[in-house]
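Note that this complex is displayed minus one protein chain, with the remaining chains in position.
So, chain A:
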Amino acid sequence: MSQRLQSIKDHLVESAMGKGESKRKNSLLEKRPEDVVIVAANRSAIGKGFKGAFKDVNTDYLLYNFLNEFIGRFPEPLRADLNLIEEVACGNVLNVGAGATEHRAACLASGIPYSTPFVALNRQCSSGLTAVNDIANKIKVGQIDIGLALGVESMTNNYKNVNPLGMISSEELQKNREAKKCLIPMGITNENVAANFKISRKDQDEFAANSYQKAYKAKNEGLFEDEILPIKLPDGSICQSDEGPRPNVTAESLSSIRPAFIKDRGTTTAGNASQVSDGVAGVLLARRSVANQLNLPVLGRYIDFQTVGVPPEIMGVGPAYAIPKVLEATGLQVQDIDIFEINEAFAAQALYCIHKLGIDLNKVNPRGGAIALGHPLGCTGARQVATILRELKKDQIGVVSMCIGTGMGAAAIFIKE
C-alpha cells in the first residue's frame, strides 16, 4: 500500500510544484512547436557618426538598402512570397515619430507588400530589442506566424531633430522633482552611477580598452562577416565593415582623454562611453511549427523578455535589475548563461551591472560592445541579437540587455540551435 500511496503522492507533489514554477523551467531547453524561433538575424556595418560612411544618408536609405540585402538572403519559400511576413516592427529613437512614415516607405520600396502592416517603436536604446519582443509576442499568441523586427538609427542626421531626451513643456512638470529627472543628460546619469557606486576612472578605462581590443580582434578575425550585410552607398561604394574598432587602444591611452560631462572631477569620457553611430539591423522571427512547415532554417529561439523601471538619474543600472527579472521568469540563474551581450552605453554603468550580478567578465560582450563598435540607438538591440546568435554555440543560452534613458532596463534570453 505504502508504495502505491507514495506513487500517487509523487504525481501530486510534482505536478503541483510544476504549476507553481513560472515558466516550466525544467523544460526550457526542449524544442516545442510553439517556440518563437529566429530564422535570420543580420545587421549593417556600424558607421561612425558625423564622419563615417553613412554620414550622408538617412535612416530610410539605410533601411531600404539593408532590406534589399536581407530579403535577398531570405530562405527561398519566404523570398518567393513576402506576404508570409505578417507584421514589421521597426525600432528607432531619433527620427520624428520614430520614423513611422519613412520606414514604412522603405519597407514598401524593398518589396514587402502593402498588405503587411508596420509599426514604429521607440523605447529609447532598447527599441531594436523591443521590436523583437513585439514580433515574438504576436507570434506567441497566434496573431501572426512570421514577423520581421528591425532597428535603424542615423545619429548623424537626426541627433539635431529632437533634443535627444525630448522636451518638457509644462512649467509644472519642469519644476516637478521626479519629472525633471527625465531630462538629466545620459552622461550625467553615468557620472551618478560612477560616483554612487564608486567605479573608478581606471576601471572604466580598462573596461573600455578591453572592449576595443576584443572588437578589433573580432573584426580582424572576420567574426562579424556572417552577420554584416553590405550597404551600397549613393556613390557606388560598399560599406561592410565596422568603423568603430581601432587598434592599439589601451587603458593608458584612454586615460588622457578629458571628462566630457563634468570637466573637473568627472570620469566619463569619449573614450569610455559608447560611440555616436549609424546602423541598421533586422531579425526575422517565426513560430517553429510554421518554420518547419516552410523548411526555414533556425538560428536560435527567443525565450523571454522583461523590462524594469529604475531611477532616471542612474538609468545605467537598468541591466542589473532587468537581467534578474528575466532570469527569474525563466527559472535560470546567472551561472546558467553562457554569454551576456550587455550594451556598453558607458563603461561605468556596464561595470556596475556586471559586478552587481556577479557575472564572469569573460562572458560579457566577447566581441566587444558599444564603446568600440558604436551604439546606433534604435538599432542596437537588434544588432546585439544578430551578434549573440553568432557567439553562442548550439544549446547555449544568451542574454541581451541594455539600460534605457529616462530610467529603465531591458533584458531578453535567447538559446542557440
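Throughout what follows, a contact is a pair of C-beta atoms (placed from the backbone, for glycine too) under 8 Å apart; a residue touches a chain by one contact, two chains touch by 3 or more; residues count from 1.
Throughout what follows, contacts and distances are computed from a predicted model.
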Undepicted complex member, UniProt protein name, chosen from "Peroxin-7", "tRNA (guanine-N(7)-)-methyltransferase", "alpha-glucosidase" or "GPI transamidase component PIG-T": "Peroxin-7"
- request: Using the touch definition up top, pick the residue from A:S7, A:N161, A:N220 or A:S253 that touches the left-out chain.
  value: A:S7
- prompt: Of the residues in chain A, which ones touch the absent chain?
  reply: 1, 3-8, 10-19, 21, 24-34, 140-142, 145, 287-290, 292-293, 331, 336, 394-395, 397, 417
